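The complex appears here without one of its protein chains, the remainder shown in place.
Let's look at chain A:
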Amino acid sequence: MICLVSISCDDLINVEPRNQIAPDAALADAASYEALVISIYDRLQTFTYWGRDMSLLGETLADNAFVVTSQASGRYTGTIRNTRNSHFNIWTTAYAAINECNTVIATIDDIDDPDQAKKDQLKGEALFLRALVYFDLARIYGYEPTKVPTTGPGAGWDKSVILRTEPVREAADAALQTRATQTEVYGQIEQDLINAGRLLPKDNEMTVFRANKGAAYALLGKIYLYWEKWDKAVVNFDSALNNTSASLMQAGDYATGFKSIPNDESFFEINFIQSVEVAGVEGVNNSAFSYTQPTGTNPLKLSTYGGMTPSAELLALYEPNDDRKGIFYVSASSTSNGVTYTWSNKYAGAGGVYTDNIKVIRLADVLLMKAEALAMLGDYSGAADLVTELRTQRNATAPVPQDASIIDFIAQERRRELFFEGSHRWFDLKRRGQPITKAAATAVGTIAYDDYRLLAPIPNAEVILNPEGLPQNPNY
């Protein structure tokens, strides 16, 4: 007895995934590319990136903040003391976003979709986002091109980050690479923003929640400011101002202005929808609101892990009538047994419980950056006019210097205006090569510019995988 069985065996054991799809199906037309661009914005929302840390963490590393450990439940208690490894950690999120940018930039022109305007817009957005992410990587993990220290462990350290501009589509594309120099990375960012400015529509055709022409020029101006190319910075800030519908918050409006969505001044603002992006315990665990508001006694009566307060040194910078003081309030928390602290109400839950939009680029910042570039070019009165324009809308009346001292004055004005936003203070001190005089209450003292902690550590596993191409930053 012989039995013969013939079966089409591979058909028996075939299963297609349903939650995920093949890459060519996922990138078929402009609409599917838009979904990929949306993913990049989604990555920006990550709390350890623009969702929170890019706004707040640098403030704790620098001098604008003091973290009350008894209220903070461990949040930012290491960064406030600048302990080793307490630093930004955006490596994973940033490079995932960059690969998606690279995919859009390298392949969107190949698809067969007649909507050229849409394709241009999406490519422009990807270029802007790639530039933004590389800029963040470059300034977190490396020195600015003109500010490499000559002393200390980082003397002569011209290494920036790994520069990839081609998408990784298969394993072979992921070969190890070498850290580029600061100039190479800045050059790439410059190129991307020039192209983005050309391709992107204005914010009135888009929304400030997505990349737009004005934001691209503003960011390009900022790159030049970090690169100390003052004249190019001024030119691009002017282009930014000519391509935006942003307007200054008016006198008396500062404190309430942060509750409007979007902010009047925004060039580019990251939007959050509470019900899907800050739902569940996300808010209490991770939001900027939770980190900066007192638990229980905040305006929304929510539980928080609020330990981050403005430092006494920051509060001392305001003149009595300055509108911006109105955003601070003094309160005990429900667990501080009557002990009061001063809190910032910049993150007030404007978008729902624990939810606030994050301002990446706004007008006051652009005006002050332009003023700084002018001052560096010696145009002190031009700079003073811009600073005065801003201060008038803040009811700050002290006179603005008309000489070289305006440069330091602008740095202070940036603290007064932009504290708890964009980690501006940390990056401003770093790009200007200045030491950090920590809040006295932290007991840390002064951190010299050539201290190794000016740079963030690269994730150790990456260094071990790629010791030749990706040496660790000094002293980590």
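We adopt the following convention: contacts are C-beta pairs under 8 Å (C-beta built on N, C-alpha and C of every residue); 3 or more make two chains touch, one makes a residue touch a chain; residues count from 1.
The criterion applied here is as follows: contacts and distances are computed from a predicted model.
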Protein that the absent chain corresponds to, by UniProt name, given "ABC transporter substrate-binding protein", "Sulfate reduction electron transfer complex DsrMKJOP subunit DsrM", "ANTAR domain-containing response regulator" or "TonB-dependent receptor": "TonB-dependent receptor"
Touching residue (missing chain; options A:Leu36, A:Leu199 or A:Ile327): A:Leu36
Residues from chain A at the interface with the omitted partner, ascending: 1-10, 12-15, 17-23, 25-27, 32, 34-36, 38-39, 41-43, 45, 69-70, 73-74, 77-78, 80-85, 91-92, 95-96, 98-100, 102-103, 161-162, 164, 168-171, 173-174, 176-177, 207, 209-210, 271, 273, 275-277, 279-281, 284, 295-296, 300-305, 334-339, 353, 440-445, 457, 459-466, 470, 472, 475-476
